[in-house]
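Here the structure is laid out as structure tokens; the discussion comes afterwards.
Missing here is one protein chain; the remaining ones are kept as they sit in the complex.
Entry: chain A
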Amino acid sequence: MLRVTLRGVRAHAVRFLLSILAVALGVAFVAGTFSLRTMMSSTFNGIVEASAPADAYVRGATEVAGGDGGFGVGEARNPVPVELADEVAGVDGVSLALPDVSGTVVLVGADGTAVQSTQAPSFGLAFYEDDPSLSLVSGEMPSGPDEVALETATLESSGLALGDATNLVIGGEVRQVTVVGSVDAGGPMAGATIVMLDPAVAQAAFAPQGTVSTISVYADQGVSEQALVDAITAALPQLDNGAEASAVSGTDLREAVQSDIAEMLGFITTFLLIFAVIALFVGAFIIANTFAMSVRQRVREFALLRAVGASPAQVFTVVVGQAALVGLVGSGLGVLGGLGLVELLRVVLSGMGMDLASDIPLSTTTVVGCLVLGTIVSAVAAAFPARTAALVAPVEAMRGDITVHERSLRMRGVLGTAVLVAGAASVVAAALKHESATADALLGVGATLVLVGVLVASPTLARTAMRFLAAPFVALLKPIGRLARGNVIRNPRRTANTAGALTIGMALVGAVSVIAASASASVASVVESSTNADLILRSATFVIPKGAVEDVRELPEVGKVVEIAFTSAGVSPSSGVAPTPQDAGGVISLEQGVLGSTLLVDVSAGSTDDLADDTALLNTDFAGEDWAVGDTMIVTTAVGTRELRVAGLFESQVLGSAVVVTPSVLDALAPGEAQMIDTVALDAAPGVSQTDLRAAVTAAVAPYVVVSVQDRDEFVDQMADQVDQLLVILYALLGLSLIIAVLGIVNTLALSVIERTREIGLLRAVGLGRMQLAGTVTVESVLTALFGTVVGLVVGVGLASVLPTVYSDEGLDQLVVPWGGLGTMVVLAVVVGIVAALWPAIRAARMRALDAIASE
């Protein structure tokens, strides 16, 4: 039977071509995702190795909430004094101890804009002469506040050369500096912008309190990491500044950091895999369709096999085996494709200044996993057609005319409707009980059931819907409209399966576009109702340099300036309870009187006017029902702790932070770099026009490069742009499913043209022209694409319309259906239909009438 299986595929190789392609695309996505993950994690692991090469680290002994634990990850700890480094250097076995001083900077490149690639960080760090992790490639060490050295990749992407003067925003100020050296940081840095500074300068800017989160310690030759850690741990209590410090081995620290990174990459992988699985699922539709049609054509062959003694199980195995073979070949190509995809991505990213590790990011597990996955998906997809083949009676071999009896659609219709109704009921329940905790689950389950129900019922639906969709074609295009309608209705299962692939993608597109439009509108209405400021300052690095705020404040055109400074801190989970490291929350500072005048909020208890140095205001999102005016809120940071009386509760959807305090409280809790100004709101001085205000402010912040000046409308637009960018990424990820769905249409059309050879011959004999024949195939294609698109969009939009009811409390309170965008999708469906029909239509038109009639 193996020979029959293999020969069957070889004889019909062309017919399986698109199935193979569909599997290949889906598997390429999966393989690409995994190898991207491998490449990213090897890149980031390399960065960790390069940037944390020390044998041991000295850090704070106790974990605190807020801030971070050094190297951007892990639990925050109390900081250690810089002076401790000198003391640790004296411990036996220690060759070198260097405080890790670093902080964010903005480097202005040769083109006058900030040097920043993709979303990679931009930071400055102290360059110690004897630091083993950094090595000077050319030029000299930076010395004094006016000199910097740049990491080699940073130097290249900045367009600067040694000796060039440029601007650096550091510690909130703009400073003119000269590039004096280029430095190798030990490997590709994934596009991070790294500026090396004189240690004293770095310390003044980034560690004004004289504290750092870690000290790198290098061992004398022959001293193991563990011996070093033991020696330091023993010595610390005797040191002047060692009381609150502890030591950890370099290996342990690196592993902790790397496992944090692996977790983050895991989220990205999962996110991408969702789309890869959708693509594979859509590909499975194509395989199911191909084999259903192939089985129809080969009924006599299977009957013959049965007649000569093959059991139904053997016939079943033949078909499933062929599908598995198709899957295996497809996944093989897919693995190669995935590798190519990642290779391409690497080239593109490196063109954008993001260097990534260059080893081949494909493990044996990934290859084997992908091959198995593609093979199994294909085999499972072909199971139903294989069952049909297995049930062919041997007597069919003797019959002249072969007819495959279509099973009744009633079962599918009833079952699909039942699932659909159950799903809809669940969604409605979620909308009605949107306050309950189960609303999310109800909505998710309901949405899935609705989609599954529609897919199950869609053959029944196709029959009815096609009559409506086809009506204009039947009326306008005689006779091809009627012929095309007949062709799409005659086998509703096939039409529905073909369109189903598109339905899935379009349902997601519909839902995503409604959510995006609603989110944009919600953000706009929230911003409109929460501030009346004339101008809003934002930063591309999410931190507005302090110097910029001060410069703006001094402008005569500017009236009131409200800066919103933020820090992450430990906040009490309930009144009077001290926060543990897990109770992290956002704390922002506002001048007394800002809430209610520049920032408009609803006060639900107490008064915002009572904000003072011993009080705090709480956001009701955080407070819930548990907090009341007069309760005690304890805020903890790495630097200190404050007990504050709760003076009021407010509702706001723009201020996401839990606690509002006065600037002096925040300064005490989070000095220097620990607090970040993320937004500044401005009003014009009396009598100054908006235009003049804007011109003056724009000029004042220009040296800081990253600060943007926006009025409220632009601010809203920028928010909308961010939503749109996300939308573009989602569309791109869904694009692959749509491409596979289009392949499905091509596949079905091409195969049904072969299947209908004699009918086409007849039509040509009675005078149907080639163009008319091609037109019929095209109309069929367009109808299928339209059906899939319209059903998908209706489902997607319908489901997404419920979201604003369910999530109104989370700020998504506006329902906007982007009719224009949806209309574009429908037009796109027509275009897709036409494109998909090209090849099959040409094929049909080229068929010679006589050959077609004569064909058996």
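Everything below uses one rule, namely that contacts are C-beta pairs under 8 Å (C-beta built on N, C-alpha and C of every residue); 3 or more make two chains touch, one makes a residue touch a chain; residues count from 1.
Here is the rule we go by: contacts and distances are computed from a predicted model.
**Student:** What protein name does the UniProt record of the undisplayed chain give, "ABC transporter ATP-binding protein", "3-isopropylmalate dehydratase small subunit", "N,N-dimethylformamidase" or "ABC-type multidrug transport system, ATPase component"?
**Tutor:** From the listed options "ABC transporter ATP-binding protein", "3-isopropylmalate dehydratase small subunit", "N,N-dimethylformamidase" or "ABC-type multidrug transport system, ATPase component", the omitted chain resolves to "ABC transporter ATP-binding protein".
**Student:** Could you tell me which of A:Leu555, A:Ala668, A:Ala685 or A:Leu762 touches the chain that is not displayed?
**Tutor:** Touching the chain that is not displayed is residue A:Leu762.
**Student:** Name, in rising order, the residues on chain A that touch the hidden chain in the full complex.
**Tutor:** 401, 478-479, 482-483, 485-487, 489-490, 758-759, 762-770, 772, 849-850, 853
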